[in-house]
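Missing here is one protein chain; the remaining ones are kept as they sit in the complex.
Chains: A, B, C and D, in written order; residue numbering restarts at 1 for each.
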Amino acid sequence: MDLFLQFLTNGLVVGVFYALSALGLTLIFGLMRVVNFAHGEFYMLGGVVGWFATTYLGLDFFSGLVLVALAMGGFGWVVDRFLIERVRGQGEEPGILLTIGLSIFLVNITLLAIGPAPLKVTRAITEGPIFLGPVTITKMRLLAMAIGVTLIFGAHAIIHRTRLGSAMRATFQDPMAASLAGIRTKQVYAATFALGCTLSALSGMLLASIYSAQASVGGLVSLKSFVVVILGGMGSFPGAIAGGLLLGVAEALWGGYVATGMVDIIGFLLVILILVLRPQGLFSIRAERA
Amino acid sequence: MTALRMTEPLLRAENLTMRFGGITAVKQVAFAVAPGEIVGLIGPNGAGKTTCFNMLTGFYAPTEGRVFFKGTDITSHRPHAIARLGLIRSFQKTNVMKRLTVFENVLTGHYMEGRQSLLATFFPGEKVRRAEREARESAAAIVETMGLSRRMNAPAHLLSCGELRLLEVAVALAAKPTLLMLDEPAAGLNSHEAMLFGETLKTLIGKAVQSLLIVEHNMELVMGVCDRIVVLNFGQMLAEGEPREILDNPKVAEAYLGKAAA
Amino acid sequence: MDAPDAVAGRTEPVLRVRDLHVSYGSTAALHGISLDVHAGETVALIGANGAGKSTTLRAISGLLKARSGSIAWNGKPIANRPPEEIVAAGIAHCPEERHVWSGMTVEENIALGAYLCRSKEEVRTRMGMAFHRFPRLRERARQMAGTLSGGEQQMLAIARALMSEPRLLMLDEPSLGLSPRMADEVFDVVRAINAHGVTVLLVEQNIHNALAVASRAYVVKTGRIAAARPAAELRGDPELLKAYLGG
Amino acid sequence: QDSVKIGLVEPLTGSVAYNGKSVVEGAKLAVEQINAKGGVLGKPVELVIEDGQCAPANSVNAVEKLVQKDKVAVLVGAFCSSATAAIMPVAQKYKIPLVTGVSSSAALTEQNNPWFFRAAETDALMAKAFAKILANDLKLKSVAYVGVNDDWGRGGVEEFSRDLSALGVKTALTEYFDHGSTDFFTLLTKLRAAKPDGIFVAAETQDGSILVKQLQEMGVQSKVFGVGSWATADFINLTGDAAEGIYAAVPYVSSVDTPRNQEFVKAYEAKYKVKPGKYGAAGYNALNITAQAIARAGGTDAEAIRTALGKTEYKAPNGEYRFTAKGQAYGFDAVLVRIEGGTPKVVASAPVEAPQ
Partner (left out) sequence: MTLERNILLALGVLAALLPFAVTDQYVLHLAVMAIFYAILANSLNLVVGYVGEFSLGHTAFLGTGAYTAALLSVNAGWPMWAAVPAAGVVAALFGLAIGAITLRLQGPYFVIVTLSFAEVLRIVANNWIGLTNGPMGLAGVGQGGIADKTVFLAIVLGLAAVTFYLSYRFVYSNAGRAAVAVRENRYVAQSIGVNPFGTAMQAFVLGAFLAGLAGGFYAFYISFVGPEVFRFSFMATIIIMVLMGGKGTLLGPVVGAVIVTLLEEYLRELQELRLSLFGLIVMAIVLFLPNGLMGFVARRREQRGDAPSLSPAIEERTV
């Protein structure tokens, strides 16, 4: 029982982390429908910029976080305006190829710039375990979870409660109609991409302070994030949380009771299983008819 | 007319009902289409006409009721299986293969005639080649009939709305339907064009197709070509009869025609 | 041909289009359209399939770039401005083929029509008005717009265009897919709006209805203006109409 | 030809690039030193470096290019055992000697490929060298084994657990994890529940440092020892105070106090600003062994070089390398270190013996 509780806690913590790292993708892939293979690299850059800010610029963790948000938001804006914008409305393939190219470029230019070594990001607080009955958790993890949950709810609120959010959804569904309603669609696209990029980078820095930052982490992050977004249903924030938690808990239980050697298989099996049963993912509705 | 009604109808719908969550879009609708007949299906917006089409052609599974085509029960058969029996439809929202040319669209419409085994695909014999040649000739002829020959090699995305509607009908004709079902084929045509289109439709009967079932809001067209009209309102049958009877029916006038009838 | 000022003695036109050329990629669709719309008028654009009516509206609302020519709105040039600026200037365009946001509810669709209006209060009043005009939509308020019937989507598109409370309303085939009775109601709405001082530019295949609401009509033929007449004149001369519309 | 070319295939991109780069650095240093002393055969040595990405197909591409286009005399490399396994037949086909300084899969030297030489330890040899010391000095009764889920990690866990079990140490747990995993709490929960005296870990810097940190976060107190490039400044920096007191069995550590090693460390530090680790030394040694063999062969004839390689007696910073008939190196020293106060202290050192 104690073991189970610990597994469950581990799963929930990692689940929130998964949801957090998939957050940017929920926006860019789930809502904007850009199959963004550079997601993991945005995450990676968040960690790397965070490392740079806390190590070289000597900023504290939270100032670093702000810097990452600004820098990567600007970066996302530029990527959208100068790259994605030019292939918009041509189907998903050019976007796929473009982001694959971007991802290759970003990884290798980062490798050139800072080398392949793992990097340490200064932590927000002095780390230490907390014992809750039989369950162990650490302070940094609790903090990261809190920030993560805030970000998730914040993003959800932006999409569903604000004018910008409505504008986003309208733009992605029918950009022509959106522009006729007075929505500045180019700006909306760029803002969404920038926001997605910022969220990816923030999660990258947050988690790098717990694990470590490295030029090559992107690939795995992308894969898992795609799994999370699909599990939850495209573009749904509650779905992304559910998908992340589901993945985290399933991995923890599989790792705990079966074997840790192939935990990665669980996510993919879940995707297959859920899509067979519910071809629209867990949280998504269909609004199309013949 | 009466003689026609005695024979086994081509298409028969029994008690069709369709519910979406709390909304009952179609309720207990029953009607039939006899060979050689042109039937109109009309009714106010949201009355359930398109939903009926979708149930008849397998795109929706009816909540209740049955559909018979040429005497066989086709309720909830998959759409392509129903098409293969000779029941071909068009869509209310314009649906064509935008990136193919007009000719390629129509050629693709000949799919059923050219179906073959995988072996024949990889090692085509004379039979397959002949079928291919015939399909090409037939496609050109159909494009001609629909008056699109000027646009033969234009990609479909270059066509205007009206031309697209004609192309849709051409593609449907290419599939050699027994019963052709058209959902608002004249939407977007002006009155003059609609009239010409009506003439074309009439010439099809008995040659290219056996029967027609048409959903249309253009009353001139409906009254001009239909032998019989079925009226839906709020998902239910409101009236059924010959065009004259329908025009004179006060309930139809009230629900559907509005001032036009007054 | 230069736009003949059929309603002589009026003031400057609010919308003035001169020698407009527009093309899709390398194929030209408009070869010099000129037209005037005066404040408070209802003007109809009629013509055969593929004549270029929709293209004209798209160019005015900024969806398409003009290759040459000018468009002036209240004397200010608006050609090649982005659509969002043109809406803000008071021109609403209800496009062909509806283009409702299918994954959003009817309510959200309507509310977003008033995107540029920042007062929530005001938006609510306008929504009340929209539901009043199209009671069917009130019944369907929570339904996904993509699952509406064709005619219901058409009503939604019109209602949405009205939400921006434009001074010039451009409607592209508003009666498309509407039942005769519903079409009449929509034209009644157009009349009512017009009576409130909104200028209307109407593209319509239902010539009879169009000429009944419009005061003047332009006939478009293969990308050019073939004629400009008072509506009553055209209504009374079916032979003339046939000659223009035949193709 | 005015230079003697040696081809080097290492992963320079991807997630093992970190270690591949170190090998290249070591190799470059060796070449620099050799050329400073006049090169071999009176010509300078030229190192042609290719990225094999640790992938079989890419490594084969690289080797084809090195052999056909650059006409290298000897091949060094391929890091990952799978990539090395893929290029071995190519080397054999073209009759070019192939020296690896890293790939540890035992199967490689069992393929009877006469052109292949491994100037590296295998897990079996490491286990044999240290099992007794670990069992006796650390007084372990039960050990939990954790390894990265690849050929190297599995090999390490299997060899150490076999030799330790033979000495009566109980196996509390055996678990593997995938390279690149970041969260080990689930694994560590199981591990904590198994209550072992010692924890054996086969992991490289990136995975290893995170795992050791999380061991501390979970409050696990057992003694930790492992294989991998742990005795490096990078590892200690990343792991922080969680690294205190852990043991590592490595074929090389910079703190070995021999004149040859001091010299090597000085040169390496001067060039790269860090102390060499396991992989830097591996690249350095592999290149020296190769160059010396070419010198002894008296020419670039492949057959002669191969024979010369077989007769290697290379004095490395960490002992002396010789090859068995199957091309397996032995004779060099492996060390067990303990990290104390942020530096690796040598606890024990044992020569790697030739396998039976």
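Quick notes
FYI, a contact is a pair of C-beta atoms (placed from the backbone, for glycine too) under 8 Å apart; a residue touches a chain by one contact, two chains touch by 3 or more.
Please read all numbers here as calculations on a predicted model, not as lab measurements.
Within the complete assembly, A:102 is the residue of A:59, A:102 or A:119 that touches the hidden chain.
The chain that is not drawn here is touched, among residues B:89, B:151 or B:217, by B:89.
Even with one chain removed from view, chain D keeps its contact list with that chain: residues 12-14, 49-51, 53, 55-57, 60-62, 64-65, 67-69, 81-82, 85-86, 88-89, 93, 105, 107, 111, 149-151, 154. In the full complex, chain A makes contact with the omitted chain through residues 29, 33, 35, 37, 83, 86-87, 89-94, 96-98, 100-109, 111-112, 176, 219, 223, 226-227, 230, 234, 261-262, 264-265, 267-269, 271-272, 275-276, 279-281, 290.
Residues of chain B in touch with the missing chain: 57, 59, 78-81, 83-84, 88-91, 95-101, 104, 107-112, 114-116, 118, 121-124, 128, 131-132, 135, 153, 155, 157-158, 171-172, 174-175.
Assume only the chains that are shown with their structure count from here on.
Chain centre most remote from that of chain A: B (centre = mean of CA atoms).
Pairs A-C and A-D differ in how many C-beta pairs touch across them, and the larger number is found at A-D. Centroid to centroid, with C-alpha atoms defining each point, chain C and chain D lie 75 Å apart. Annotation for chain B: no residues touch 2 or more other chains. Those residues of chain C lying in contact with chain A across their complex are 61-63, 82-84, 87-88, 92-93, 95, 99-104, 108, 111-113, 115-116, 144-147, 160-161, 164.
Across the complex, chain C is touched by residues 20, 23, 42-47, 50-51, 92-94, 158-163, 184, 187-193, 217, 219, 255-260 of chain B. Contact residues on chain C toward chain B in their complex (touch as defined above): 24, 27, 46, 48-50, 54, 96-97, 136, 143, 147-152, 154-155, 173, 176-185, 205-208, 242, 245-247.
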